[in-house]
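Have a look at the structure that comes next, please.
Omission of a single protein chain aside, the complex is shown with its protein chains in their original locations.
Here is subunit A:
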Amino acid sequence: MATVNRDNVEEVKTDDGSPKIKPRPIVRLGIFLIAHSPIFSVVFSAAGVLALLLLPLLAKNTYISENALMPGSARSMLSNQDVSDGSKLVNDIKNCRLNHEGQGVEVQKLIGKYMSDMGAEVSYQKFHPEGNQFHPLHFFSGPDSYTLLENVSCASYGVNVAGIIRAPRGDGKESIVLVTPYDFINGGDYESLSLGIVSSLFSLLSRVTWLSKDIIWLVADSRYGDYRPVAAWLNEYHSPSFKVSELLKCDELNTADNFRRAGTMAAALVLKVDGRSERFEDTLSIYAEASNGQMPNLDLINVVNYLAVHRQGFYVKVEKVVSLLSSSWLKIFGEIFEAVGKLAHTLNPDWNFGIPAADYLEGSATLASSLYSQALGIPTGPHGAFRDYQVDAITLKVSPRFPPDSKTRQHDFFLRGARLLEGTIRSVNNLLEKFHQSFFLYMLTSPSKFISVGVYMIAFALLVAPLPMVAASLYIDGCKALTNSTHNSAGNFKSWKWLDAAKQVFALHLLGFIVTLLPYFICQVPGQHSPRNRSIMWGTTSSSLLLITFVTIPGCSLFSSRPHGTNWAVLKSVTIAAAFIGLCLMSIINFATAEIGALLLVPTCLMAQPIKPALRSRRVKSLLGAFCSLVLVTIGFPVIFFAISKGLLGEGLGGLSLGGEFWIWLESLWAWKSATYLYIGMVHLPCWLLCLCILFHPS
């Protein structure tokens, strides 16, 4: 220990001969990094992007972590009798809808009758289609208790049907939920097949003795969208208002005091059947992303995937960005990685990290979609409503390979679909504890491959690592510059250099906060406005606010030529520090948003430099730098980035309606309480404005 201490304080003779204590190695390393920050920031950022591109290679195969699940270990008990019950229901619904041309609740009553014939307890629930009201202070406040509007019109409401099978010997503490969204008015033939599948299963479950959790089958009235009925039902389940509701008086169907419950939900499965499969097999798509990039436990996906692939022979897929599949640059990357992998394999046969370029392409397209849906923070299906109540849920979308009127194929399809669900329910039923064993933070690159949090965080960490380094180095530079310029007085306040810059950064962040809240007030403006008008309103108020900020806060003046106290280097340093803090905070809330945000914000922040000196110097290098920073700042503007990403996703751009579309997009973000909205308003926008300030800094 003594020697170590002496090592630490190993002295170095300075010029005047007095011993100077050498700092510790970690401090020296820090100083070294800061001193060479330009090189390191380039290296780290490049490594960050590369690590992101490498992620499909690093994906691991999924495995079932919870031993109690035991998927596929029991023989399926589903009989042909059950399946024919399901087919009968589908036929009856068809006939019923022909007889009662899209009115009343006849179909609901029919389904309810089927349920009660199977021995289930049936309840009907009325809900109002509009529930989501944006309120800026309700972010992260958990699921809303949709406050009942005073004047509920009876014209539009939906009716959900829920049936509960009580586990014969269970204690009723837990339940498993099956959801089939069905549009009772104009649901297609394919949609009713999902009812058939679950009805077959339900008929089986009402007989079996192995249930330990109650089973709830919810037929959600999806005429107002898939999500809303499920959310309304869950809201009634978890936080009913015991006050009298206007909606109850609306109809011949009396649903008062009828709502039934069945314990804590262990898991939920949403089943949808849509259009014909393009492949030879029946296709099963799994959707898992819930609000703010939350994912269900990986074990739930694993169980479904295992049973679908190994027992029922479905082709399982998860969503991917199709346009990426044909992108040539990604293909080149894939080929390079493949070549490197092959090379490594020849060097040492144990190194098997190479994957074929086609697999890489598929993996990255899936990963991109996963990243995109998580970053957007909007649930990809009705399962998102369950996640708000900490219930693990996924949506299974099945596409049969036959036309909907083929009776013979339908039987087989029902059998396999119901067996898949039966196996999944049996596995979840085996669980003694709630899902906790496997991952919650992951991204899928294929239905059977995932990247865990420990791996994908590396890419982000590398990407944001330059920020503190550059901030520190800029701060040191800025301080030096300031001390040189105002040599006489600055010595006393050396450590307070950043205060002016911090004021400016704070002012712009405050502005960002106000701009974030503005849409709420714009929505309160009476009268009907088109999204485009609203976006114009928003734009004008925001820019006028910006102008006011610039006028009132002296340090912020963007275009004034008068040189003032704040050095741009210090300003940039504080900006980068703020961006770093914002990104790190966001990475905890929603990793995908932070990752995409970092990809945009990090280069912009690092490259931002005043363009005036660059133009004055007329050197190619500085001109190129100025051009790059200009381009980056342009891309960094949220509206422009929105337009670019739309173009990338292969959707058409309607030039003038861009503002309107952007507004609609933002509206959807806050309607879903996506933290991405907060990120854009409170981290991205202020940092972007600050970069603009630096760009036009009169230095």
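By our rule, contacts are C-beta pairs under 8 Å (C-beta built on N, C-alpha and C of every residue); 3 or more make two chains touch, one makes a residue touch a chain; residues count from 1.
Throughout what follows, contacts and distances are computed from a predicted model.
The subunit not displayed here is recorded in UniProt as "GPI transamidase component PIG-T", chosen from "Universal stress protein PHOS34-like", "AP complex subunit sigma", "Sodium/hydrogen exchanger" or "GPI transamidase component PIG-T". Taking the complete complex into account, A:His436 is the one of A:His436, A:Lys480 or A:Arg616 that touches the chain left out. Screening A:Asn91, A:Ser156, A:Ser239 or A:Ser543 against the full complex identifies A:Ser239 as the residue touching the chain left out.
Contact with the omitted chain, checked across A:Lys173, A:Lys480 or A:Arg616, is made by A:Lys173. Contact with the chain not shown here comes from a single listed residue; of A:Phe337, A:Tyr389 or A:Tyr475, that residue is A:Tyr389. Remark: the residues of subunit A touching the chain excluded from display are 1-3, 5-7, 9-11, 13, 19, 21, 119, 142-143, 166, 168-174, 209, 238-240, 242-245, 256-257, 261, 263-264, 388-390, 432-434, 436-437.
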